[in-house]
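Only one structure is covered here, and it is reproduced in the block below.
Missing here is one protein chain; the remaining ones are kept as they sit in the complex.
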Amino acid sequence: MLRIRNLNSGYGKLQVLYNLDIDVPTKGLTVVVGPNGAGKTTLLCSIMGIARVFSGDILYEDKSIAGKLTHTLAQKGISYVPQMGNVFAELSVLDNLQMAGYLSKKEDAKAKAEQMTEIFPVLKKFIHRKAGTLSGGERRMLAIAMGLMKDPKLMLLDELSTDLAPIIAEKVMMEVSRLRDELGITILMVEQMAKRALEIGDTAYLLVSGEVRYTGKADELLNEPELCSMYLGIKQADDKGSSFTLSATDEGSDQG
Amino acid sequence: MAPWMASGLIYASGLALTAGSITLLYITTRTFNFAVASMATWGFMLAYTGVSLYGGTPYVYLPLVFIAGSLLGLIAYYGLNRHLLRRNAAEITLMMSTLGYDLILLSIVQMFADYLTLTYKLYPRRVMLSAHDFQLFGERAAAFILPVIAIGLLVALHIFLTKTKFGIAMRATIENPVLAGASGINPDRVYMISWVISGGMSAIGGAAMAMAITGTPVMGMNTIPLMFAGAILGGLHSLYGGILGGFMIGLTEYAGVFYLSREIGPWIQGYRMGIPLILMAATLLLFPRGLAGIPWAKLFGNLFSRKRGDN
Partner (left out) sequence: MSAVAKTERKAPRLIGIRELVLLAIIIALLSFFIFSGREKTIWAIVFEFSIFAIITLSLNLETGFTGIPQFGRVAAVITGAFAVGALPGRLMAYIIGEPWGAEYANAVFNYRIVPVINELLASNIFYSIGFLLLCLFTAAVFGAAIGWLISRPAIRLKEAYLGISLLAFGDFFMWVGHNWNIMVGGSTPINVPDPFRIFGGDRFMAAVLVLFFIAIVIYIYLERLTKSPFGRNLKMIRDNEVSASAAGLDVVKVRTRSLVIGSAIAAMGGGLYVIYTGSIGAIGFQKLTFTFWPWAYMMLGGIGSNFGVLMGVMLLVILKTMIIVFRYDWFAFMVNVGIDPMWLEFTLMGAVIVLVILFVPHGLVPEKVEPVLPEERVKRVLAKRQLEKTSEPVS
């Protein structure tokens, strides 16, 4: 569905990404992992026409979208949940959802918003509050709900699990894989909770300093002890491993 | 009404509209619109042309004035601002570009004035537009009508921005253009509409102002510092602040001149521009973010919380 060829991009004169080749197969869950500042967010921004593409091509459904304006990409069915600034802080939760469904008909958006408040009951509670007054986790949930409002063909998710309590993060991960399995949405996901993401993902890319270091099956990346410990802070075969330490090590990787 | 109040209200309404239009455009497009000066002058000039050639009161021509201002805004957007915004130009560049546009509009308004003089024997270089006003409750009607228009436009704008889908989309774009774009909102449309609204408001503001002061082809050019002062006083980040700031600037000038010339002497008239400027400077010193930066909630917090406690 999405093919990126030889992409060089960045902000203004600053180049961040170098010669990237990335394939996002239809109905697949593609995971991008990498240390802080690797350029993961920049990759998503380049696809969305927010960062500047210097050279190379981005093909979406076999048509080039490099340098297209952001809102036209949204019209083409790409939904983007940014890492930062992913809700309208000055608008109420309801207005946020309404804006996320800007392109759909009013009734559809309304029904969809209803559905979202069922998935995330917290939102229902605060439906008339300004999004800026929500807690970090609540905000993230709103952002995800906004991403889902659009009935997208392709979803770009940037660090969904950050700010979320481990249990909720796990729920979100399950939700993401459900999106792929049940709704058949193609997903390109950037994730700090690398281990969990690689477990549910199909293909994975490891991005380091703007270049691809690893391409291949997601779970196979977990079998590369060197890459994992050096860039992702995942220690192999840790005996204390239980479902709880899983999230604990992942939290640790946030700083790494 | 106190003697200064009628003129003061009229003049302040004009300033409120222009300052509001500056603020609106600034929060949407980051552009300090210098062209408000000549858009306001065009508003006055068209209202004057209307009453002189076809009679009636100036109010009749306000819808036309609004449309003309909107057109000027549209031209500015498609001819200039759009390209610069796409290029992500610096704030100063955006401002300079509107200055260039303003000078072109100024030259055309001057030529238009010449044309009116030769062709229709009108003299638009020293106009008392209030001569075409009527009386209401023993005052000039403008003293009631124009504040109502200014506040009415504000209310309409408020409803538009909070209740309609496109209005909310506008606020969304103002706050977070990237996310708004990713939601499928076309920022071009948002910018275009704000140029239309702000152009119309400026033109009406100019026509309103000319009901209080002498209308000339350089009226806007001479009052633009005060329009900006109103916007700055309002804090530049809130439309309501901008309109309030414009009102304050206008009223302080008139009240200040009236009382000071009674206390100190009429010579103060010549320095009248200093009064609103001092107000602006003082506000900026105390609250660098203008009226909008004043912690209103804190000031009135006690009131509200007591209320809540009672319930």
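Each chain gets a letter, A and B, in the order it is written, and its residues are counted from 1.
Simple rule for what comes next: a residue touches a chain if its C-beta (ideal position, glycine included) is under 8 Å from a C-beta of that chain, and two chains touch if they have at least 3 such contacts.
Everything numeric in this text was worked out from a predicted model, so none of it was measured.
Student: Could you tell me which of B:Thr117, B:Thr162 or B:Thr214 touches the chain that is not displayed?
Tutor: Of the listed residues, the one touching the omitted chain is B:Thr117.
Student: Touching the hidden chain in the full complex, which residues of subunit B are there? Just list them.
Tutor: 32, 80, 83-84, 89, 91-93, 95-97, 99-108, 110-111, 114-115, 117-119, 221-222, 224-226, 228-229, 232, 236, 267, 270-271, 273-274, 277, 280-281, 284, 288
What we mean here is this: only the chains that are shown with their structure count from here on.
Student: Taking each chain's centre as its mean C-alpha position, how far apart are subunit A and subunit B in Å?
Tutor: 44
Student: Please name which positions on subunit A make contact with subunit B in the complex.
Tutor: For subunit A paired with subunit B, touching residues are 48-50, 69-71, 73-75, 79-80, 82, 85-91, 95, 98-100, 102-103, 106, 146, 150.
Student: Once bound in the complex, which stretches of subunit B touch subunit A?
Tutor: Residue positions touching the partner: 165, 168-169, 171-172, 175-176, 178-187.
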